[in-house]
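What you see is the complex with one protein chain gone and the rest in place.
After this line comes chain A, so read on.
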């Protein structure tokens, strides 16, 4: 179905998908390294590119109940992390609010390029 339209990031210290090497996010956007995913360590990023999200689901995580969406890489269609959904209703813990709208990518699925 043709070559998909890809976005790119300028600058150094970029994280790319392990399998298809498309740009996902960069060091500037990385907020925290202290996350745990199904496979191991995961990073919290402010924003990313070249991904799309799946359906919102209710999930029970280590930090409590959240509504999350799968983050899927555009190039290889693999689930590489998840995204906390922006909610309007306050139903869950206030301390977790800072994660909303940001994405979490599992470290196993991404690689570093242009790292000085």
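Keep in mind that, in the parts below, a residue touches a chain if its C-beta (ideal position, glycine included) is under 8 Å from a C-beta of that chain, and two chains touch if they have at least 3 such contacts; residues count from 1.
Throughout what follows, contacts and distances are computed from a predicted model.
Its UniProt record calls the unshown chain "CTLH domain-containing protein", which is the correct pick from "Phenylalanine--tRNA ligase beta subunit", "1-aminocyclopropane-1-carboxylate synthase", "Pyruvate dehydrogenase E1 component subunit alpha" or "CTLH domain-containing protein". In the full complex, chain A contacts the hidden chain through residues 1-5, 7-10, 18, 21, 23, 36, 39-41, 107-108, 111, 113-114.
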